[in-house]
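As you look at this complex, bear in mind that one protein chain is not there, while each of the others sits in place.
By written order: A and B. Residues from 1 in each chain.
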Amino acid sequence: MPLRLLKYALSKDYPGTRFFKAHETPKKSYDVVIIGGGGHGLAAAYYLAKEHGITNVAVLEKGYIGGGNTGRNTTIVRSNYLTPEGVKFYDASVKIYEGLSEELDLNLFYSTRGHFTLAHTESAMRTMRWRAEVNKHVGVESYVVGPDEISKACPQLDMSCSGQAPILGALYHAPGSVARHDGVAWGYARGADQLGVEIFQNTEVLGIDVKAGKVVGVNTNKGYIATSKVLSAVAGFTPRICEMVDLDTPIVIHPLQACVTEPMKPWLDTILVSGSLHVYVSQSSRGELVMGSSLDPYEVHSTRSTLDFVEGLTSHMLDMFPFLSNIKVVRQWAGMADMTPDFAPIMGKTPIEGFYLDAGWGTWGFKATPISGKTMAETIARDHAPDLIHSFRLSRFEDYELTGEKGAASVGH
Amino acid sequence: MKLLTCPVNGTRPLSEFVFGGEYRVAPPADCTDAEWAAYVHNRSGAPGIKNEWWYHAPSGTWFIAERNTLTDKVMRTYLKGQEGSK
Partner (left out) sequence: MQTDKFITPIAHAFSAGLGSWGVINGMQVVTQFVDKDVEEIRKELLGIADASFLGKFGVKGRHAAQWLQDQGVDIPTQSNSWVADADGNLVLRLGGSEFLIEDAPDGNLCEKLLKADAKRAGVYLVPHVEASLVLSGSAVQELLVEVCSIDLTRAALGTQEVIMTQFAGVSVVLIHQDLEGEARYRVWCDSSYGPYLWEFMAGIASEHSGGPIGVGNYFSL
């Protein structure tokens, strides 16, 4: 390995194979233009090419691929949601993830850890039992466990949480996993590229051309591109893209922050979540504890992180794991979460013909990357959303048919 | 530490305040169902200078802050009905 590195360092040309071609100038037109080169956009491009034979596709990324929320989440993959619609959808995602490293021929470090959602109150226990029953009904392996089983799976955990919030039980979700999130973006990018999709980095969309209620093209900093189908997969930038086509949505942007500690020897096998203490934590393959918390409390379109966040999070971490008091936090960051009122995504067609939305991914987007790519590709190819995402359509708000996932989608409310 | 100025109690750390969402005006009672649904659910999500409800928890004061949601800079704060005054 060091010799190979040395060879790379001394070579004037980059000797390795690039993951995807470095396109600079877009063509005059494409069948489909995807805005956003994160996991979702790239997965949609991949499945458009692979499953629907639509390869004349451009992915436009304002920065670099996987640099948005794809690279900012805490990499947890799970399907223990609250509504049958949600559980089915995320379960389909978990199933694709399990075989994705082989399909993309890239080690995604997909690691099934088991996932505990801790309950510190009777009312939380009630929600756990509810989620367990819904999960079992749909065929997902989740069940309620008592303190003994939690303690056995994680002996380091202070079951009394410093006496502040004793743990009464947990929802255990066997398929809960973590994965290398940037690997997911790069794997889909390479897969799509190999099938003919063109990926443009540093390419910003400045406007979307709509004529008579139909998409006809997009304006970018690299010129005009004619197209009849545009997919917006831009998470925290969704309201700005929607403004270009004059489309109102319920989406509001709140920052969501996360941080990691210095690396340690492996000790935390499972993924732990505490709604009451506003913490989720797992140990990465590098040995760092990856930790996240609840949303920032008000709307800001920024990825700045705050001291308040680390202070609050670490104080709750110490309630759970007092022995971590000498461990340092080495990095923190924020992503812009596109929140919806019911904590479910907004996917599918919109009132503007040819404008498709893959948005409202708030704090639950990474785990849905494969299935959202797959279902959005189908929606675009057939101009009809599959049943699996019917409950996530934009028009559900006008129909007052919300998909209430608040009890399972994030922590701290 | 971020600071916010309550028009009654003065400048305080942000932790003393609760965000109440954008200041919005309801459509008239005889609006269409679609207009009402849009009012109930939709928000002006794009960044910009917005008027927002904020609550100073220790004193129970609701007021309005004019804030740029892109830069998080607060232009001014005032009590409802006193927009004109400083």
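Observations on the model:
Please note the rule applied: a residue touches a chain if its C-beta (ideal position, glycine included) is under 8 Å from a C-beta of that chain, and two chains touch if they have at least 3 such contacts.
This structure is a prediction, so every number in the text was calculated from the model and none was measured.
Although it is left out of the displayed model, the omitted chain contacts the following shown chains in the full complex: B. Per the touch definition above, the residue from B:5, B:42 or B:61 contacting the chain not shown is B:61.
Along chain B, the points of touch with the absent chain fall at residues 1, 8-9, 12-13, 15-16, 56-61.
In this text, only the chains that are shown with their structure count from here on.
One inter-chain figure worth recording: chain A and chain B are separated by 30 Å, centre to centre, where each centre is the mean of the chain's CA atoms.
Across the complex, chain B meets chain A through its residues 1-2, 15, 18-19, 34, 37-38, 40-47, 52, 69-72.
Remark: chain A residues 238-240, 242-243, 248-253, 297-302, 306-308, 338, 341, 397-398, 400 touch chain B in the complex.
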